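Please see the structure below; I have some questions.
Here the complex is missing one protein chain, while the rest keep their positions.
Read from first to last, the chains carry the letters A, B and C; within each, the first residue is number 1.
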Amino acid sequence: MVNALTTNAPSGGIEFHNVLIPDQKDFEVKLKPLYTGICGTDRGEVNGSLSFAYNQPGYNFLVLGHEAVCQVIDATENEYGIKTGDYVVPVVRRPGNCVNCRIGREDNCSDGKKNEAGITGLHGFMRDYFFDSPGNLVKVNDRSMVREAVLTEPAKNVMKAFEVFDTISKRSIYQNEDSTFAGKNCLIIGSGSEAFIYTMMAHEYMFNVYMTNRHTLGESKLSILEKTGSIFFDYTDNVPLKGIDLLIDTSGDPATIFKFVRMMNNNGVTILFGTNGKAPGTQVNGEDIDYIIERNICMVGSVDGAKKHYFDALRYLEKWGHSQNSVINKLITGTYSPENTEIFLTKPEGEIKSIIKW
Amino acid sequence: MVNALTTNAPSGGIEFHNVLIPDQKDFEVKLKPLYTGICGTDRGEVNGSLSFAYNQPGYNFLVLGHEAVCQVIDATENEYGIKTGDYVVPVVRRPGNCVNCRIGREDNCSDGKKNEAGITGLHGFMRDYFFDSPGNLVKVNDRSMVREAVLTEPAKNVMKAFEVFDTISKRSIYQNEDSTFAGKNCLIIGSGSEAFIYTMMAHEYMFNVYMTNRHTLGESKLSILEKTGSIFFDYTDNVPLKGIDLLIDTSGDPATIFKFVRMMNNNGVTILFGTNGKAPGTQVNGEDIDYIIERNICMVGSVDGAKKHYFDALRYLEKWGHSQNSVINKLITGTYSPENTEIFLTKPEGEIKSIIKW
Amino acid sequence: MVNALTTNAPSGGIEFHNVLIPDQKDFEVKLKPLYTGICGTDRGEVNGSLSFAYNQPGYNFLVLGHEAVCQVIDATENEYGIKTGDYVVPVVRRPGNCVNCRIGREDNCSDGKKNEAGITGLHGFMRDYFFDSPGNLVKVNDRSMVREAVLTEPAKNVMKAFEVFDTISKRSIYQNEDSTFAGKNCLIIGSGSEAFIYTMMAHEYMFNVYMTNRHTLGESKLSILEKTGSIFFDYTDNVPLKGIDLLIDTSGDPATIFKFVRMMNNNGVTILFGTNGKAPGTQVNGEDIDYIIERNICMVGSVDGAKKHYFDALRYLEKWGHSQNSVINKLITGTYSPENTEIFLTKPEGEIKSIIKW
Partner (left out) sequence: MVNALTTNAPSGGIEFHNVLIPDQKDFEVKLKPLYTGICGTDRGEVNGSLSFAYNQPGYNFLVLGHEAVCQVIDATENEYGIKTGDYVVPVVRRPGNCVNCRIGREDNCSDGKKNEAGITGLHGFMRDYFFDSPGNLVKVNDRSMVREAVLTEPAKNVMKAFEVFDTISKRSIYQNEDSTFAGKNCLIIGSGSEAFIYTMMAHEYMFNVYMTNRHTLGESKLSILEKTGSIFFDYTDNVPLKGIDLLIDTSGDPATIFKFVRMMNNNGVTILFGTNGKAPGTQVNGEDIDYIIERNICMVGSVDGAKKHYFDALRYLEKWGHSQNSVINKLITGTYSPENTEIFLTKPEGEIKSIIKW
């Protein structure tokens, strides 16, 4: 028996209770979650709006949670060097047998036959302890960053998205005549935790970085953005930038996406990242298609990330955590106990990332 | 004075008459068009629906024509080896000064400051003779293919589009586990000349090739498709294929595009190529964005092609022209005289490509 | 019992005799070789100089032969559409379990645990009949090219080498300012069958194509080269070209390779392809390393090719076979019977490719 936060996928609900999940002792590592993050996907599962979620076969419930940092309680010797006492982040997606899954790129799964812990057919990490294979764990070396490492999972999505950008921007010369991206504009739609991580990564590429939303931001968020050198604007009010070279959407809202696609510069790239299946439709017409073609614009969906991207994410989080004007610790805006299930139902004011302490 | 087919861009109209264009003797090569092709862009200019077209500065008219095969009447010696008597295809786009234009990739122009002969600010090729630089000419080596070489200009767009595909498909393992594309599905929307060239190129990549439109095709077009091993379907009737790996749109119609984007396989690529600014809008909603993201789907506009693609196009046209079951000569469905300006106003029944003989 | 040409790898020898190889009926296709090609690898095995060759486990001999075109005598229904009566080329390398083998790229095998028919641990194709899986067969669609299809196996190596070139040349802008390779020089060292196929492929890329060797060529070879528009020179005599952009070695001779590496242009690529383990050494000094670094020069080995490259090879052979001034059929300079084993011991005067008719 283990204490766990569960839902009944896809219909929804949330419960913190004692459930029976037999120990998977063929998995060599026993893990205790220290912190788990809550994101829109978790809330979607709980309110029943995530139609593709499903319980682990053989269970009438699904343990929630795919963002976690854990401590190794017990580990048999393994080739990955994972040892008792280590701090680790578990990988969410587990491979099927397609050509991409075979080479560790289940984020690019060709046939959809993969699983995602806490989302599709596999219990998640919001429980007192669980077992896993050492190959699914990414070690946190910098012990001063254990709490912040809960951001690794969302950050790995950002790493993958920029890998996609790197490939796609090779269609033409995307850089300036001085070989850099200096002066190019990156606009990020949305103001959640992943939007903030996108701004930090866009600065690494030397973009001028803008964030937008349909409302203004609170003092705290604005102050974080300012420290990173980014500019926020409420797009219902005014739009201070002239052309966009890299557009990243974290909202999933078609109307907002196409509003800004119509401002893309030649050879521009739009990364579609945020999902909101219930977002209302918007009209796309012949002139929009024209605009995209005449400027060689690319719109590309990017989902998940590979183990490689978890490592990249951790490296960047450590870098940002130790940099001047670090804002990483401020991205965690609230810490809750597992009993407090209300946090899955109502998003706290000013939330960037809410986490649960186990 | 020279006989030319002109319009008044962007308001439209069509006239075949004698106009005054001073000889550009700083251009080293004098050219006589043999055949010029007519496409949707020409008709758009004539009926006044191409808002971005404009006259050559200093003229109150624009000579039409960007698809041509010409003979060299007179040439001074040049580094490109262009000689009197040669058959050549002139390049349409002329570079500005952006980073892409500087390296011969004006098809990827970053700032839009390029010109297009017969379309934007530069007289086209539908006239008795004109002057050009040898660097703007692509030689037709195979004299049995001179008439078919008029298809080089549309075919070069196809070459560029597949270059874009080559880059974008490197995001993940796109090939099958046997390293080929065998069994993957390519769907081409539309049934004009470029749609046919796309089918031929898709076969080179080993795709299963489908063409679709909102109506059925005449006997002649169906027979050409059959010879190339492609399958046509009227999508208002039924859709015989299950998933799409490469979708190429030549219609510019948003409703049709998104109808089929919703059938894309994981890691699929949609090339947006056809433009129709007057096409009615379609609704794109949150679930469409979701679908694109969860499958890592990419939608990318591709316009024009570089000199490199003209050479590639000619090589493929020659290959296809000499292959078993060649259909290349059947793609030219009608030959007209310049006096017959009616051809710009009404598309003949069963047209794939109409050309003018000079 | 089956008639076969065998050796005893790696010690050598050649015999045409009746041997016992049990029918592998778990393989769905029965094949009869029509033509098999002889290359330096076969001769190396026969004269005992190929140290890495070894017999198929369980046999004290190895059936020779990795270049073949076969007819399907019997086939059960299969997903690859291989049918009785079809002409096919069998693939040489068979995958192990590394990340490259898993995705059909055994040509890039990471751990060396693959097999090669007729070379390393797997009986080859020089026998009256054999069995194989349909997935290992590449269909020859153009029945007028069946004999020439025996060149598919060597040609697939050329396709892979150019794939490698395509990747490596993306380090910088390798194209001219007009986006093409026009005016760039490709030099091919050696004058065997693969050297000739390399010249043809280099022309597809628009290189100025040169071939060289340490002796002059006979009339017949010179005439073939001339038809393809290539230039030959005897490098012991003079070297007519100034700088090299793409150097392809088919000789395996270090002294010749480094002689020409010292003539590479900036950003140049050298493909190492030909092997000759017994070739004498040459001195490489600090200035050679300097030269390579200061010019960003790349030297890269390329071995074998994937199934994809067999298809590409066949497509190009068909194209070249149907082109004006085709020389493909002239590349086969002699046809022999299997009894005539002398052909493995002595290279005939003027040989490009010698084949065995079964």
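Here, a contact is a pair of C-beta atoms (placed from the backbone, for glycine too) under 8 Å apart; a residue touches a chain by one contact, two chains touch by 3 or more.
Only a predicted model underlies this, so the values are computations on that prediction, with no experimental measurement involved.
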(request) Using the definition of touch stated at the top, determine which of C:276, C:326 or C:341 touches the missing chain. (result) C:276
(message) Out of A:15, A:142, A:294 or A:351, which residue would touch the omitted chain in the full complex?
(response) A:142
(request) Could you tell me which of A:9, A:173 or A:186 touches the chain that is not displayed? (result) A:173
(request) List the residues of subunit C that touch the chain left out of this view. (result) 52, 99-100, 102-103, 105, 107-112, 164, 167-168, 170-173, 175-177, 249, 252-254, 257-258, 265-267, 272-290, 292-303
(request) By the contact definition given up top, give the residues of subunit B that touch the hidden chain. (result) 99, 102-104, 170
(message) Just checking the interface: what residues of subunit A touch the absent partner chain?
(response) 80, 102-105, 135, 142, 144, 173, 175-180, 182-183, 204, 206, 306-308, 311, 315, 318-319, 322-324
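The rule we apply is simple: only the chains that are shown with their structure count from here on.
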(request) Could you work out how many touching-chain steps separate subunit A from subunit C at minimum? (result) 1
(message) Taking each chain's centre as the mean of its CA atoms, which one is most distant from subunit C?
(response) A
(request) Express in whole angstrom the distance between the two chain centres, defined as the mean CA positions of subunit A and subunit C. (result) 47
(message) Among all residues of subunit B, which ones touch two or more of the remaining chains?
(response) 102-103, 105, 173, 175-177
